[in-house]
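Just one protein chain is left out here, and the rest sit where they should.
Letters A and B name the chains as they come in the text, with residue numbers starting at 1 for each one.
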Amino acid sequence: MKHIVIIGGGIAGIETASALTDAGHWVTVIEKEAQVGGKLNNWSCLFPTFTPAEKIIGELQGKCRNKDFSILNKTEVRTIHRQKGKFSIATSNHQKLEADAIVVATGYELFDARRKEEYGYKIYDHVITSADLEELLKPGNDITVAEGKHPKRIAFVHCVGSRDEKSGNHYCSKVCCITGVKQAIELKKRLPEAEIFCFYMDLRMYGKHFEELYREAQEKYDIQFIRGRLSEASEKIDKSLLIKSEDTLSGRPLKMNVDLLVLLAGMEAGKGTAATAVICGIGCEESGFLKTTDSFLKSNFSEQEGIFLAGSCTAPMSVNDTILHARSAAMEVNLWLKNH
Amino acid sequence: MELYQELTRDVRFIEGLKSCMNCGICTAICPAAEFYDYDPRIIAAIVQSKDEERIEELLKCDTIWYCGECMSCKTRCPRGNTTGLIIMALRSLSQELGYFTESEKGRQQLAIKRVIGENIVYRGYCVLPENLVPEMHPEQGPVGQWIYENRDEVYERVGANYKGDGEGALRKIPQEAMDEIYRIFEVTGGFGRFDKIEHFSKIKAESMGFTEDGDDYSDYIKYINTNNNGKHTRQ
Partner (left out) sequence: MNKEGKIQVWQDYQKEIADDRYFYVRSCIRQNFFPGAEQTFLKILRSELGKDIYENPHHTTCSGIGYHSDIVPFDTIQTIVARQFALMTEAGYQNLAVSCITSFGIYNEIIETWKEHPAELEKVRNYLKSATGRKFEIPQNVAHAGDIIYKFRENIAARKKFSLINQQTGKPLKFVEHIGCHYSKMFPSKGVGGAEFPYVLVGMIESWGGEVIDYPERRHCCGFGFRQYLVMSNRGYSVSNSRKKFESMEPYKPDAIVSNCPGCPMFMDRWQYVIEEMEGKTYGENGQGIPVLTYEELAGLVLGYNPWDMGMQMHQTNVEPLLNKMGIPYNPDLKYATKEGRQIGKPTMVSCGC
């Protein structure tokens, strides 16, 4: 029986593990946290269908329970050596593992919105990120601003830490556009009196049902979309925020006062993925995401024979895309093991 | 002449325009855009289009003269552009070609050259106490007027060395130093710029009915300093 070690127990890692177990392999997942599911644990529900994240987490946990693969929680990979066609892996808990193949599924990190200093995240009281909002949107949480009041006017800022030379991230994070639309609708449902504005540069509604949701946001929920990148936010004496943008479609500078500002923080490969790349001896692209040997035909192959890639460690991805990419990784690993 | 090509010879243009995605972040915090009917983003877009006709229009109109060169646009641009630098390149070219005299705001260059330019070359300062004539500077207020009228005593009181030898604030800059500044203007095209401003302004002044009249077009200078058609700001 071949042994596959998967680094990362998020959506991609567990999905790959599950599929490879189904294919008859012995699989071990190394996960740095106490639980599986990665970033999904912090999410309330998913675009474009408003599926509760718990449902997907539940599925993943079910696979962990019912299928015969093992998970090493609170564990990180320290070193990997290749010996006679096998990988020997040492972990932070002093375990030694031998593997025939490795799948890197280390995922992404959320862009640290403090780096966009001009938006004042962690400085101004009522500037939050999309991840913070997702937490607030969980049932039972009341969404309030100064003096315990409900926000009357809310703005979303697209492309925070994406498509931005100043943040060092030139790429598009792909999921923020639709996340903004989804969260705006959820907020409107929770706070029907609130006016909601989305400041965008391009709305990239590439996925199934995305465009329809955008239209629904406009028609049914009266969410206003303003084409302009936010230049700065500043806090007023009453803790509301003065924001400055241009309404580029009418060619006028625009100043607005809002009670809550939501930053749609992008995705970065993050330190975990960078460290794993070094340990595995595989390359990163300029964006920091892991390099695949061919974008079309080998999107699960790293530069190292026997080390495969799955999920958002290779590029920003939605949950849906991550699941598909993980399944394709399992298929490639399976095929490769057969031939070796 | 290919105007776009000409712009690319200016190193500030190379630094100023990488590629613009029209996000409007520059306009959003532009002090000029809040006051004037003005949108720096559109200047970047026009120049980026390489449309020679529209670039020529820009060089001849008020638009490029609204910017205050505060450079707030540089801090924010997600593509590393600096609209302010693009404008500086456009203004240089507009003066080079004489197009600046086609607009009310552009024509003001002569007034600036006559005061600031000549201060620099002949005195070694951009601004001098004797420039702050109360009639031209009502904003300096009663204190400004008091300083102007008693400038020798006031500057002496506060420890300046007004028109004196040696070091200190407002000292007289030694003639050898001024000779060097003069030669720098000769060698680097500083006087070339001045001459163009004078040359094209005189043609314009004549065409507008002003005459040299032995006082070097002072009526024209007064006119460009104070004329405002009232159509520059947002309505």
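In this section, a contact is a pair of C-beta atoms (placed from the backbone, for glycine too) under 8 Å apart; a residue touches a chain by one contact, two chains touch by 3 or more.
All values derive from a computational prediction rather than experimental measurement.
> Which of these, B:15, B:37, B:102 or B:219, touches the one chain of the complex that we don't see?
Answer from the full complex: B:15 touches the omitted chain.
> Which residue, A:22, A:132, A:211 or A:235, contacts the hidden chain when the whole complex is considered?
Touches the omitted chain: A:235.
> Considering the whole complex, not just the chains shown, which residues of chain A touch the missing one?
114, 117-118, 120-125, 232, 234-237, 242
> For review purposes, identify every residue of chain B that touches the missing chain, sorted by number.
Residues of chain B in touch with the missing chain: 10-12, 14-15, 29, 31-32, 34-36, 65, 67-72, 74-75, 82, 88, 91-92, 95, 105, 108-109, 111-113, 115-117, 119-120, 124-129, 132, 136, 138-147, 149-150, 153-160, 165-171, 173-174, 176-178, 180-181, 183-190, 192-194, 197, 224-228, 233.
Note that in this section only the chains that are shown with their structure count from here on.
> Find the geometric centre of each of chain A and chain B from their Cα atoms only, then give the gap between the two centres in Å, rounded to an integer.
49
> Within the complex, which stretch of chain B touches chain A?
Its residues touching chain A are 21-30, 33-34, 39, 41-42, 75-80, 234.
> In their shared complex, at which residues does chain A touch chain B?
Going by the criterion above, the answer is residues 118, 159, 163-166, 201, 227-232, 244-248, 251-254.
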